[in-house]
Each structure stands twice: as structure tokens, then as C-alpha cells.
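Just one protein chain is left out here, and the rest sit where they should.
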């Protein structure tokens, strides 16, 4: 392990890495909704691309490896909405519990 | 570091992961993950509290769905047949795209011209910046650790993995989208396509040729 000198995990340019695998997937409805939430809350002045990225970066390298792209995005957007005062953690906690009680699939709960 | 799953005992998102420790591919019929529940909850709260409306969400999803590489292909084809448009595109690609009727929002766009001497390729080493308001959402590989890490240090090797071997005399220009600009490569028009109509030419322009990891191709 080299000593940390200030280069953060997301700052990847020039790092050694494996072959490019030409992965793609069609975006699921819930992923499109996350994307739309980012665009609309930004347009409403509640967050910015920069504040989205700041939280993503602070989530750390482990989140990059273990969560999908839009999972990381919704985590960041939710934190940004709490910071902006648009929602409270209390409201989010209650609502998430309510949503999970509705059904076991995304379709059933949304 | 990749797939280092030693700490899942303490990972509060483990309900969203498969037995192998990887996330399920999210979809309507899979088990509701913690993060999907958060999306539903946050969306409903923001609507209930008047920060946005269901109609806005619907419209935004439709707007993104309508954006695809076909939009960029039309811009490129126009530049191939219309020298005045090409000059305008190279001067201000955002303005030129808007003139063609594309709603690209507030995006600042720069077009990068490929020639016999220069090949351009676009990457975002810090994140996943992409001209999404013209071309739609980026492919997964564009956001991958491998593409983000390697393109700035060994672009020729990266391009060869996409099947693109560049002659030694050509200069490669790698564009790292670090800030407010977004980039579209204006590929060189293949000689075999000379004389075709603008509409026919658009079918030659691939998404990858506008990122710079491919070249235009005759439609299948």
C-alpha cells in the first residue's frame, strides 16, 4: 500500500486496470426515475451535478464496487435532499417502511 | 480492490445483493431492493411536498427516452453534406445542434473533428460525463473503471480493444471531460459513403464513432 498523498479513489486517470468489456444494458424504469429525479431536483435548485458527485465520491471506493450506478445515484440524491431541507430523515424512514410493506417487487411497491 | 466483499456483514445494502454478493440487475419483477424502496419513497415525498410533480417526472423520462445516438448521427450527417453547417458546428456545437431542432437543455457542446492526421476520443476520468442531452445515456463501459483509467495513458491499446487500429502517423487526442463541456467527435466521412444523401449518411454514424472508439460504418 503506497502512502496516501491526496489522490482520491474516483480520480482514476492513468491507474492500471483490466481490459474494456463492452457491457451495456437497457435502463430499467426505476433507473430512469432516478435519473429524472436528479435532473428535476437540480432544475428546482435543490442540488447540483457537483453536489451529486461530492456525495458519490465521499461514499468511497467500496460503494463503487458493490452498488450499481443508479443505486449510488439514489443514495446521493437522497442525502442531497436531506441537506437541502427538501425532506427529513424522519420522513424518509417512515416512507421507506411504508413502501416496503406494499409488496416484494419494485412493480408492486411503486 | 474489485469484488472485495469482506465487509458485507456490515453492509446495510446486503438485502439488495445476490448470494454471490453482487447487485441484482434492477427491474420491475425483481425483489424490491433497499435502494429501489428509497427511490419510490423519495419520489413520493418530493411530489407530496410540492418540490416536483408526477407530470414533470413523466415528461423528463420521455425526454431522455427520445434522446439517442440517432440525434448525433443526424448532426454529423448534416456536417458531412453542408460545409456551412460544419463550420457552425465546429464553432459552437451546442448552438448548431439547437438549430437542427434538438432540445439539449443547457448543455455546452464541443465538436472534435477527425481528419486524416488526427483522431479524437472522449473519456471522463473523474466521473461519467457524456453528451447525454444529445446522445442519450452513456453505455456501461464508458462508466467503467477500465475505460476511465486507461484511456488517458494507453488510448491506442484501448482503441484496439474496440477493434480500431490507428496508423502510427496519426495523432490521438484524448479529451478528458473534467468540467462543464461535453464532447462529440465529428468522424471523417468514409470515402465509400461519398455522394449519399444526408438521410442515408446518418445511418453510417455509430454511437461509438461519436465517442471516438469506432469509425462510421456502412449500415447492415
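All chains are identified by letter, namely A and B, in their written order; residue positions are counted from 1 within each chain.
Here is the rule we use: contacts are C-beta pairs under 8 Å (C-beta built on N, C-alpha and C of every residue); 3 or more make two chains touch, one makes a residue touch a chain.
Here is the rule we go by: contacts and distances are computed from a predicted model.
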Note to self: Tell me the UniProt protein name of the chain this structure doesn't show, selecting from "Nitrile hydratase beta subunit domain-containing protein", "Carbohydrate ABC transporter membrane protein 1, CUT1 family", "2-oxoglutarate ferredoxin oxidoreductase subunit gamma" or "TonB-dependent Receptor Plug Domain".
What the structure shows: "Nitrile hydratase beta subunit domain-containing protein"
Check: Of the residues listed, B:53, B:66, B:115 or B:171, which one is in contact with the missing chain?
Finding: B:171
Notebook entry, point to check: In the full complex, which of A:35, A:57 or A:71 touches the chain missing from this view?
Noted result: A:57
Notebook entry, point to check: In the whole complex, what residues of subunit A lie against the chain that is missing from view?
Noted result: 5-8, 11, 13-14, 48-51, 53-54, 57, 83-84
Next item on the list: Go through subunit B and note every residue touching the omitted chain.
Entry: 108, 125-126, 152-157, 168, 171-181
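Going forward, only the chains that are shown with their structure count from here on.
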Next item on the list: For subunit A and subunit B, let me know how many angstrom lie between their CA-based centres, rounded off.
Entry: 18
Check: Considering the complex alone, what residue numbers of subunit A touch subunit B?
Finding: 10-25, 27-37, 39-41, 44, 46, 53, 56, 61-62, 64-71, 74-75, 77-78, 81, 86-87, 91-92, 95-96, 98-100, 103-110
Next item on the list: Provide the residue numbers of subunit B that touch subunit A in the complex, in ascending order.
Entry: 1-5, 7-8, 11, 13, 16-17, 21, 23, 25-46, 49, 51-52, 56-57, 60-61, 64-65, 125-128, 137, 139-141, 143-150, 152-153, 158, 161-162, 176
